[in-house]
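Missing here: one protein chain of the complex. Every other protein chain is in place.
Each chain gets a letter, A, B, C and D, in the order it is written, and its residues are counted from 1.
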Amino acid sequence: MTEILAAACIAILVVMALALVRAFKSPTVYDRILGVNMFGTKTVLFIAASGFLMGRPDFLDIAIVYALINFIGMVAVLRFFEYTSPIE
Amino acid sequence: MAEFIDLVLLAMLALTALRIIFLKDLFAVVMLFGIYSFLSALIFVNLDAVDVAFTEASVGAGISTVLMLVTLAMTGRKEKQSTHSTILPLFVVLVTGAALIYGTLDMPPFGHPDNPVHQHVAPRYIEESPKEVGLPNMVTSVLASYRGFDTLGETVVVFSAVIGVLSLLGVRRTKKKDLESGLETHKVLHVVSKIIIPLVILFALYVQFHGDFGPGGGFQAGVIAAAAFILYALVLGLPKAFAVVGPKFLQWMAAAGVLLYASVGLYSMYKGGNFLDYNTLAADPIAGQHYGIIIIELGVGITVFAVMLNIFYAFGSQAERSNIQ
Amino acid sequence: MLEQHLTALPIILPLIAAPIALILGRSVLSWGFATLASGLAFLFSWQLLSAALSEGVISYAVGGWAPPWGIELRVDAANAFVLLAVTAISTLVLVYSKDSIEKEVKAANHSLFYTAHLLCLAGLSGILITGDAFNLFVFLEISSLATYTLVSLASDRRCLTAAFRYLVMGTIGATFILIGVGLLYMKTGTLNMMDLAVRIDAYDSSRTINTGLAFIMVGVSIKLALFPLHMWLPPAYTHAPSAVTAFLASTATKVAVYVMIRFIFTVFGIDHVFVDMGMGLILMALAVVAIFKCSYMATVQSNVKTVLAYSSVAQIGYMILGLSLVSVTGLMASMIHIFNHALMKGALFMAVGAVFYRVGSVDIKAFAGLGRKMPLTMAAFTIAGLSIIGVPLTAGFVSKWYLVTAALEQGNWTVAALVLIGSLFAIVYIGRILEAAYFQKLPESRSSENIKEISWLMLVPMWVLVIANIYFGVDTSLTTEAANSASEWLFQTNNILENNMVEGNSQEVSS
Amino acid sequence: MDFLDIVSSILLLAGVFFGFSGAVGLFRFPDFFTRVHAASVTDSIAAILIIGGLLLQTSFDLNTAKLVFILLFLLVTSPTASHALAKSARHGGLLTLAETSPQDKQESAK
């Protein structure tokens, strides 16, 4: 089972890396936000999976915080665009 | 496995930092900073510092990023071309970095259990604190009891931050005519936020009172509760948030939290112990530690909640003001 | 009960008073309350100094946890002496600030001002009293955050950029200290200063410890505005409200000098810093350059607050020069100068603030003819200015005297001569202002303005400091006794710790 | 490996697969609205599958409750965020591929 969890963790890391690349370089601002958002949700999954991998799954609280902060960040970004034009 | 994950995360961090140096779009810089915070919190989880990760995720990626975004809304998104020379900063950084690398050469190896750090002082926390303080979470024991004075200082730091922000920005009550702020057009967001906010506050209470047994505590709970209200203010607009908790009330709350903390210390002095000596709070030292820690964590939570929300109010009301003009 | 907690009270008192001052809200109420709290802190630190002089060292375990595990407050002659100066100046400045602030700070911010002042005082007392390296960082940040706030409260927009620059530099400095403390912790496993001192010696030649020392030194140098890192200081002092400048100029940098002394003499040990690392020469060179470069800068400024700010950087040079001589007398000269300079600069900036209160400008031109219009203020300025120059019978003379003595003790004629030449610059920049005040006529255009002497509430604290300047210039027993025992104490602990190290090593070998 | 472990592994791997395909979609789809579609749909399914897989690893205690909470939270917030983002992009004046090059579309329809 550990191997499967480890494989899953590594795969999620790869997805995170791809999202990170999108956040680094993207055709439009919205793509960047999309990349950041995807990075956030994948991080939540990563924490959950790695908690089981490391044998201390009682730290899921952190994953909840991540999910929450990710959402608030998105709302803040949307609010930000009410003030400034998103087109670069 | 932990080492491998550590390495991958460090590599991502390094790339993010490099990218931030060269980006000129400040919005992207702030987004990447949020990612940087998230990543470093992941590293903290991976290095067993769960309480720290908790705080870093909620503070660094949450509060700091939101505040930076609000500031950007007022100051503009583009960094202009610098006229400074880059040679001198580069030189300073290289010298400092070289000094640090030189310093690493005699460092105890990473993660080795025989390192001085793990041999002196810390063993007592690990071995004795469950007996002396009676809490399974050693970080909370050390934070609230052994180094309770530091934590009092930390609460006061937060308090001084709100003094600074209020004196610089002030919180102005918005007028009737700009009640139409908030993300009015996003109906789905309204509904979802209204469902989520009570859950988040519930979660904050859980973090506040479960901090003795798992990751969390007053500071994290305060930030999460503040985040719930920030979400409310973001979606429904500041005036509606003011109607729920007003800025003046928050100011008193912030002061009250610090006083609550300090009063535990004063009471223990009155009882004949030293400042913040919780053993004297009850007949049984362990019970005394329990009471002391619960009260001071509550004080920290109250102050941090009030301060974070009030800082957001101050920034938000400035942004709305500059938006109207 | 108070006896037992004397060590903790100077920190706790302003710390608790700050939120109460905010809750009080009304300007007059929070002013009275803040002054009361600061005055009480002064009384306690007075008792603390006498206790420290008689008992040697007083240790207080916060939370009842014994030192390396809990946080220790540790008072000896050295920090009790500086603490006395800090609390005294704070109380006087608070009395002074009631009127001064009304002119320079928005009414809505008055209670915030007093709160921030109390926080700053609590932070400074914390830095002085704590015996724990990380706790020092926490209090350093409390005082710094309060300071940034205080500086930015002025009405001139330039105070904002000054405060921002101060914030960036200050945070870099604090982060450097954090790195340094981290490196020490990594090698020793402890944060308590005495414990660090004992355990560092076992790692004397370690590269990690040396890097930690370097980072702490650079970080503290930023905080105390040692010469090449002083760029934040002149703008911050120039544009802050006058009461704030009077408070900061006479306390904040002094406390940072104390931190440097504490780290060099107690934590790292003289041999390590001066013999192995050769820091003595670097510090001495920087101090001499600071004295000359910044004294010269002071002579060419037109804003009187800037003149005094550059003069402060130069005076810090004297303090560093004293400790870089590595002798009991040299360190004693530094300690005396920390105390005396607080008295001088406090009085000078209060006088300048009084001029701003009446005239609305602190440009050197604005001083023209003030000798007649504001005789008491300008008399105070003159006496404090003479003290900066180092005229006999003033406090400034005493500190320069000991500094020169310390240099001559080591046969270091060059340093002694440089100190005296540096004083010549002080004659020039103080002389320019006095010349304007007494020998120039009030311009016609301003003769109609109603410029008169300021209220007694501002005059009394100013004159208390001026009289202290004369008193400590004539009767030097208190300052020299305290500074001497402080300096001897520092050398003594250093020696004890080094002997301990030798014994400890032999024990380790034998076991 | 007992039965639950096998099911759990299958769920995990399937979840990872969907997550990965979403990330690829982020790069390969032609315009923003299709990319948002790829990202948000796979986000939800990946969350369901991965957390479902992890749920089978718990012994029905507090952790189970927390996992369910995370899952519900993600299921509510993630699509909301994507929806709000797409809406905001639409209001901000971003066009779909079809709108930017109508000729191409007609030609390809023929």
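By definition in this document, a contact is a pair of C-beta atoms (placed from the backbone, for glycine too) under 8 Å apart; a residue touches a chain by one contact, two chains touch by 3 or more.
Just so we're on the same page, contacts and distances are computed from a predicted model.
J.: Which protein name, taken from UniProt, belongs to the chain you can't see among "Cytochrome c7-like protein", "Cation:proton antiporter subunit C", "ABC transporter ATP-binding protein" or "Heterodisulfide reductase subunit F"?
T.: Matching "Cytochrome c7-like protein", "Cation:proton antiporter subunit C", "ABC transporter ATP-binding protein" or "Heterodisulfide reductase subunit F" to the record, the invisible chain is "Cation:proton antiporter subunit C".
J.: Identify the visible chains that the left-out chain touches across the whole complex.
T.: Taken over the complete structure, the missing chain's partners among displayed chains are A, B, C.
J.: Would you indicate which residue among C:42, C:60, C:114 or C:185 is in contact with the undisplayed chain?
T.: C:185
J.: Touching the absent chain in the whole complex: find that residue among C:59, C:303, C:440 or C:480.
T.: Final answer for the missing-chain contact: C:303.
J.: Suppose we count only contacts with the excluded chain; which residues of chain C make the list?
T.: 134, 137-138, 141, 145, 148-149, 152, 157-158, 160-161, 163-164, 167-168, 171-172, 174-175, 178-179, 182, 185-186, 191, 234-235, 238, 301, 303, 306
J.: Across the whole complex, list the residues on chain A that are touched by the chain not included here.
T.: Within chain A, the residues that touch the unshown chain are 54-56, 58-59.
J.: Hey, which chain B residues sit against the chain that's not shown?
T.: 2-3, 6-7, 10-11, 13-14, 17-18, 20-21, 26, 29-30, 33, 36-37, 40, 43-44, 47-52, 55-56, 59-60, 63-64, 67-68, 71-72, 74-76, 79-84, 86, 89-90, 92-94, 96-97, 100-101, 104-105, 107-113, 115, 117-118, 121-122, 125-126, 130, 136-139, 141-143, 147, 150-151, 153-154, 157-158, 160-162, 164-165, 168-169, 213-215, 219, 304, 311, 314-315, 318, 322
The definition used in the following text is that only the chains that are shown with their structure count from here on.
J.: With chain centres set to the mean of the C-alpha atoms, which chain is at the far end from chain C?
T.: D
J.: Roughly how far is chain A from chain C, centre to centre by C-alpha average, rounded to an integer in Å?
T.: Whole-Å distance between the two chain centres: 48.
J.: So, what's the distance in Å between the C-alpha centres of chain B and chain A?
T.: About 20 Å separates the centre of chain A from that of chain B.
J.: At which residue positions does chain D touch at least two other chains?
T.: Expected reply: 69, 73, 77, 80, 84, 88.
J.: Multi-chain contacts only, two chains or more: what residues does chain B have there?
T.: Touching at least two other chains: 183, 186, 189, 196.
J.: Between which chains is there touch?
T.: The list of touching pairs comes to A-B, A-D, B-C, B-D.
J.: In the complex of these two chains, what residues of chain C are touching chain B?
T.: The touching residues are 1, 5, 8, 12, 15-16, 18-20, 22-23, 60-65, 68-71, 108-109, 112-113, 115-116, 119, 122, 126, 134-135, 138-139, 141-142, 145-146, 148-149, 152-153, 179, 183, 185-191, 199, 206-212, 214-215.
J.: So in the complex, which bits of chain B are touching chain A?
T.: 1-2, 5, 8, 12, 15-16, 19, 25, 27-28, 31-32, 34-35, 38, 41-42, 45-46, 50, 53-54, 57-58, 61-62, 65-66, 69-70, 72-74, 76-77, 183, 186, 189, 193, 196, 200, 203, 207, 214-216, 220, 224, 227, 230-231, 234-235, 319, 323
J.: Flag every residue of chain B that touches chain C in the complex, lowest number first.
T.: Touch residues, chain B against chain C: 99-100, 102-108, 115-122, 124-125, 145-150, 152-154, 156-157, 159-161, 163-164, 166-168, 170, 251-252, 254-256, 258-259, 262, 265-266, 269-270, 273-280.
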